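Before I ask anything, here is the structure I am working with.
Every protein chain except one is present and positioned as in the full complex.
As written, the chains take the letters A and B, and residue 1 is the first residue of each chain.
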């Protein structure tokens, strides 16, 4: 079932070992515990234990971690014959990306005497960056080899760190939940890669590019864990106190409103008034994406619910009307519909963030302004200019994603990376040892069919 | 497969959009961040960040959230052809109920200058109220349309808030884990609704009202997550410090003891000495229900284990002997057996709470009495009278549930809501686009059967 080029016996071990050994060497040279992790440094100051950032952020980190590995991993198991690859490649590229992201983000977030300092916040940031790669994975799901995915991850993490640096450090934008840095960037990067990797004959694998009953249930595990923990995702690196509290609450209501609009739109647009699992699995999450930038701001529950409500609507409409156009006209084969779940809702989130920032006032934020918009609090910039910086950040992100995806897509196209042939897309058995579908089942069928054959011969 | 009345193309969108728009308007008019969420209010006082209630309750909130969406959702996937609806309708009605509950509970818990103040504690309370609706869903599982369920949720949330107000505010009862407010109320409300919706010809769908091998494994995901996080559920809104600590610990041991008695009773009562998945999936959780009221009290690990042990026994006995009687004699078709998991164990929990409260003494509680029984601590009432208030609360809850269920059941019976016909109960495909059961499987069978047919014709 495999030919030489897709055989991973030597390629995958070589790539995995070289990447990991490089990572180990770079960590040995460059990485240190920060002062809250290091035994000597922590104890050299007079802290109370509960001041350690671990207690403010570790529960959020674990929720984010679940989203990255269970959420994204299982969300993509909806395909009937691609469950091993969905969970398994998600696992592999995430484990690589989080290490590489630690280095890249550490480099851009500022070195300390030539060293990168790490702790719970850098772990969350590394998981965030990994999330962006996994979004892009969704666009090319089923059509790429694990080596292609590792190559994509290596470049995308780097570009993510550059873009994040431009947005947060140079432009002074705020984007705690990553509507721009994570979702918009990951989606459009992945879409352009999918465009470059366009397969005109993908319909040869079309019968596998759909779900079966239990694969849709596995995918719901991913959906529900993403949905539940999104409040933790958006609030994981916001400032302590009211900021984390407010971000979680805003996201909670945005998601709830999004779920109702998703169900409504799904029944309205799907065949015969029946609900479509693709919408439920994906569009119901758009409210979390769209609250990624403004979630930490004084968006109010009212504003959050409007944002979520709109996000659900545009996401379902995207699945119904835009995805077919993207595929036919623009030749973008977006397996998971990341444009509908992360792309458009990410842009919506960026716009909402720009508007909410633009109208921020001391009247509303009081002394809390320093946490959310430090430059506005110090009087360095007007709130309206903060809004403009947010809008510019969206444009920069789109530019970086499109250009980056273009270059990386062409790199991934190199035949040496072992992409599957058109006839074996969306198929685990090209890269995995795959057991039978059900106990005893094949045997029973074989028995019946042999009996058939015997009689025909007699 | 659907006729006009069960077609959801217009009905479901209209209901979802109207409900959500009403919610958004009411939130806009009535809801504000509380002082721990609002940027200005939080920073106008001199707090330490770790004083923010977020850090005391958010991890518990997330555990409760998992129970509501994964726990209840997957627990009900045991049916062979109702997995999409179990997880999916659970998702829909929970997303609606938590928003509506925020308003209803906010209204009854006390307005602040005409505004409802929300934060992590109100989020937990909203999830709790939602849990009650999901319990009722279990009683009518497979026999109701999503619109009927939304109607039920709208009314049940309202009545829940009234009952909770009577118990906690008027009667001064304690019920942190909701043995009465959540479990007893949700179970008996749902049972009466099921009685009103009685279907004499439900046996037409009988072949679908059972599990298959993998659907039972999906259900175990729900069971185990409920079981694991129940200590967080019962302790989520108890007082800070020893109270949360004690409640979690009591629930942990109650559940452990319950699990052993469940396995023992299942082997004793089930066919041929074999364990029955229905018992394991459900009765093993009864220990959490039964510790819902007394969990925060000085129940001791010893007392907790006795409570759990008894809860497991009565729950299995209920499944074995009482459920058939309920169906045949009382015409209550209780799909998930919520009477055995939430009804009887909830009453047990209420009684245990009344007794434990009645014997509370300063000797045992010391200055901690103020957290658990503030009225007893101030000398306003005797402990024995607190016990009586607890017992009265159980009676009120039963009355509210029975009366409320009766009225709401008749409302749900209106034909416009699109209930499934008797022949299509426990069946996803009436409301969902459903893919095939297994890749290639139908094709193979079809091939064999066509070969059959051809030969017969020749």
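Everything that follows uses one rule, which is that a residue touches a chain if its C-beta (ideal position, glycine included) is under 8 Å from a C-beta of that chain, and two chains touch if they have at least 3 such contacts.
Keep in mind it's a predicted model, so treat the numbers as computed, not measured.
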Hidden-chain contact residue, picked from the options B:11, B:246, B:339 or B:389: B:246
Given A:73, A:190, A:292 or A:420, the one touching the chain that is not displayed: A:73
Touch criterion as defined above, residue of B:6, B:20 or B:261 at the omitted chain: B:261
Absent-chain interface as seen on chain B, which is shown: 50-51, 55-56, 59, 63, 80-81, 208, 210-214, 216-217, 220-221, 224-225, 227-229, 231-232, 240-246, 248-249, 252-253, 255-257, 259-261, 263-265, 267-268, 270-277, 280, 284, 298, 300-302, 305-306, 309, 364-369, 371-372, 437-438, 441, 445, 448-449, 452
Residues of chain A in contact with the chain not shown: 2, 7-17, 19-20, 23-24, 27-28, 31-33, 36-44, 47, 49-50, 52-55, 58-59, 62, 65-66, 69-70, 73-74, 77, 83-84, 87-88, 91-92, 95-96, 98-99, 118-120, 123, 146, 214, 218, 221, 429, 431-441, 444-445, 448, 451
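The working rule: only the chains that are shown with their structure count from here on.
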Averaged-CA centre spacing for the pair chain B and chain A, given as whole angstrom: 32
